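Working notes, structure below.
Yeah, one chain of the complex is gone here, protein chain that is, but the others are all in their spots.
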Amino acid sequence: MTQDLLRLSDVTVEFGPPKRPVRVVEGVSFSVGKGESVGLVGESGSGKSVTSLAIMRLIGGRVAKGRIEFEGRNLLDLPASAMPAIRGRDIAMIFQEPMSSLNPLMTVGDQVAEALLLHGWHDRTARRKRTVEMLDLVGIPNAEGRLGAYPHQFSGGMRQRVMIAMAVACEPKLLIADEPTTALDVTIQAQVLDLMKKVRRELGMAILLISHDLGVIADVCERVVVMYAGRVVEEADIRTILTRPQHPYTQGLLRSVPRRSHEAERLYQIPGSVPPAGSIRQGCPFRDRCELAVPRCAEEMPPMFRFGPSQSAACWVTAAAKGASQAGAAA
Amino acid sequence: MSASINPALQPLASQPSVFATLRRVIFDRPATIFALVVVILFVLVAALAPLIAPYDPLAQSILDVNKPPSAAHPVGTDQFGRDVLSRLVYGSRNSLILGFVSPVLAAILGTFLGVVAGYFGGFVDRIVSRIIDLLLAFPELLLAILIAAVLGGGFWNVVAVLTVAFTPGFARVARASTLAVKQEPYIEAAVAVGLRTPMIILRHVVPNIAAPIVVLTTLWIASAIRLEASLSFLGIGTQPPNPSWGNIIRDGLNNLFGSPWPIIGAGALITLVVLAFNLLGDAVRDALDPEASR
Amino acid sequence: MTPLIRAENLGKTFGASGGWFGGASDQVRAVDGVTFDVEAGETLALVGESGCGKSTLGRLLLRLIDPTDGTVRFEGQDVTRLSSAEMRLMRQRMQIIFQDPFGSLSPRRTIGQIIGEPLEIFGLARGRQARRDRVAQLLDQVGLPPAYMDRLPRQFSGGQRQRVGIARAIAVNPAFIVADEPVSALDVSIQAQIINLMQDLQRDAGFSYLFIAHDLAVVRHIADRVAVMYLGRIVEVGPKRLIYDAPQHPYTQALLSAAPEPEVDTISRRIILRGDVPSPSNIPPGCSFHTRCPIAQEICRQDRPPLAQVAPGQLAACHFARPNPIPVADAA
Partner (left out) sequence: MTRYIVVRLLDAIPTVLLVLTLVFVAMRILPGDPAVAALGDFATPEQREAFREQMGLNAPLWQQYLTFVASSLTLDFGESMMNGRDVLGLISYNLPYTIELTIASVLLGVLIGVPFGVWAATNANSAPDSAMRGFSLIGYAVPDFYLGALLLIVFSLNLGWFPINGGGEGILDRMHHVFLPALTLAFIKAAFLGRLTRTALLEVLGRDYIRTARAKGAREPRVIYRHGLRNALLPLTTGLGLTTLTALSGSVAIELVFNRPGLGKLLISAIAERDYAVIQGGIVVFALFVVAINLTMDLVYVLVDPRIRVS
């Protein structure tokens, strides 16, 4: 892997009063290389969205610990006033709810143009031309004629296209997409995923895609980070995850999704419920639902063990069985 | 089969009861304790007026006209030599009774109208909500003034006026809440298991719209007290010589050069009591209807 | 042998109206001339995207919504003509499981009261203790400890609430259950639990499901037959094997390829439909899919294709669905 574009080391995010904090994300480390597309997968309460907002420093909670380095610079060290210059220009973001993520009182043209204006496009004509180009790029038919349209005149899929146009207008080096297709229908989801791949190809940026759906991640991403209850439990390239998952959670997740390759069997089910965010303070967060759990799992959170050149997972049991060694310290 | 599932129950951080929340909301805020004290004092004074008032509120005395505050008359006397403190003490009875009766009557009437209109929809709803909308276009005070202009003053007329002025507000809230609740799948679930409509309304609709109605009732006690004062001030509420905080100010205004004390005293009391009920209403709202707060 | 349920030419038009005079302005044809059967003991999956009318169709079968036209026969009896008292009795035979595990349980009633309500209505367990015993049994059946009977819904997780909803539905021993996207709102790792539970219960009690879903992946395990809906109409229906392996309607094909599965080799050949689903208040003439169809021809803009047999048990509404499409001239 070449130089990292984004590197999170031991990031911990807390909400609530400082005296009784709720840790929603704990000790999360992973990185995104230049031009790479990485998926962050997890269920509700896994902390995946909070992690993505923490990178942009757009969360209500506190990053209590850790470093978030972008091109070698720790974003957490920067004064708050330095962040707007980075947001939208270096790191851009799109969100889950296309219906509410656009300002209802501003035309879509103005909203895309605003992203440009905020990052140095002061010439009006150039800005307008670029806005049309971007809307064209994301497949808004008759882009020039739609500049003056308002969001309510667009469907959900179209709004998500506008969001993408706005996000990539300044050619950011990293696009964070937080469940960008969850609110959309299947056929529209296919369109938007296709568009994200196209835009990435044309603009050469890195993508961090957050989703609960491994299928979506498999479609877009080269590498996957699996989160559970605020922690990273496994990380690998996509092919390895799909064929040789090591963490019992990843294994169970893959086996419980209905799909072609195991249609005949009864669906595998992970027992129990997803723990609410911040409810597990000690040991492996998956142990209560894990068939392999041993007493040690309740006492100590397993570190990441290396299972191959591109794969590591946090499980005492599989690591011992496969003789995996502890991955190098995250720094 | 169930043995293999073992869905461990994780009780979400133990859900506090409504009363526990109410207690917390009341006693964690100094302002609410203050409000509670004021309200209790107010109720006690009104209930025990004959014991507390030093004089007969109607007794005139030509010798004691327009006296400033003194030991004998802590808030002075008015232009007829009546003791202002005694008048204020007796005036609280009007505020208390009207303050409670009208909002409660309006809540019952308005909830009934709103639930019926919201649940059944159609023609009934169209008529009811049209009239509600129209009446709501009028501020309560103006509506009360206009109705009182027709009916005239007096205790029961004021009750009627305030009830009519408040009913549309309750009806709107009840209707909107009913419409929202009616969209909830659990209502459809009740239909799907074959429950009769009256039972659906009693079991599944009313308990779930009760919170905003109760909150509104508490908040409107404050409005009722202020409105009664306004009407009495305008001469279309409680009729002299019966004392009411509003008509004490009215009398005071006619005697501006005589003594400002009746105005100052009565106005301060209205402000204090209304403030206290508003604070209490906010507390009840925070306890019962957290989503409506802010 | 009559099927358990037969919907014939079922249709529903919603009309919006407002203002003083209440004139109808926007009409939405949510379900349009739908005909199909559900056999006893089978699971028919009803798949379509948002706004296709699948939930409305499910509610029409149960008469939670009154149809504008057509009939629903339940064991041969026309449900749409029952009086409201007769309909209430009929509800003992047909039940529903909802999508939203948070909204479908009355928030101020304990789960024991919620599950006990249908028992009370139909007099299935007389007396308080008998009812509690039966509720306990039902809770055990859906994998919840009976001790939780006196708790309120908000103390349960989404998956657990969905179990409560299932217990309420099976309490009256129905013959038919509409399951309206029962797992869409749940976490991935919980979905399998619920699907398995529903299958187990069906195996034990022998009722039928109409299982509504928004994509084809989720019904892969539970369906016997699959019906695909688009803009208020069924465009293809058939045995699961044929729908997944030899779909005939281009929309079914697109839907099947659009759902990304976590498989290594699926990524390449994907059919991507252009444009958005048209509004159900303005359905295109001819084949309503022609605005997005990759193989649409002139005939599709003019004639609406009927739902016709393409293989044993498989019907598709496409002019080009037959293995050997007959020439356009002859088709007219």
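A, B and C are the chain letters, set down in written order, and residue numbers restart from 1 in every chain.
Methods note: a contact is a pair of C-beta atoms (placed from the backbone, for glycine too) under 8 Å apart; a residue touches a chain by one contact, two chains touch by 3 or more.
Please read these numbers as outputs of a predicted model, since none were measured by experiment.
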Per the touch definition above, residue among B:Pro74, B:Pro207 or B:Gly267 touching the missing chain: B:Gly267
Residue of B:Thr163, B:Ser230 or B:Ser244 touching the missing chain in the full complex: B:Ser230
Hidden partner chain, residues of subunit B it touches: 130-131, 134, 137-139, 141-142, 145-152, 222, 226, 229-230, 233-236, 249, 252-253, 256-257, 260, 263-264, 266-267, 270-272, 274-275, 278-279, 294
Positions on subunit A where the hidden chain makes contact: 56, 58, 81, 84-89, 92-93, 95, 97, 100-106, 114-115, 118-119, 149-150, 152-153, 163, 166-167
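To be clear about the criterion, only the chains that are shown with their structure count from here on.
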Centroid comparison with subunit C (C-alpha atoms), farthest chain: B
Centroid spacing, where centroids are CA-atom means, of subunit A and subunit C in whole angstrom: 33
Rounded Å distance, subunit B centre to subunit C centre (Cα mean): 48
Per-residue overlap in subunit C, given as positions that touch at least 2 other chains: 157, 159-160, 193
Residues of subunit A touching at least two other chains: 269, 271, 273
Interface residues, subunit B side, partner subunit C - complex: 1-2, 5-7, 9-12, 15, 126, 130, 184-186, 188-196, 203-204, 207-208
For the subunit A and subunit C complex, residues of the former touching the latter: 43-44, 155, 157-158, 185-191, 193-194, 212-219, 238-239, 242-243, 249, 252-254, 256-261, 263, 266-271, 273-274, 289
Contact footprint of subunit A on subunit C as seen in their complex: 49-50, 157, 159-160, 187-193, 195-196, 199, 214-215, 217-221, 254-255, 257-264, 266-267, 270, 272-274, 276-277, 292
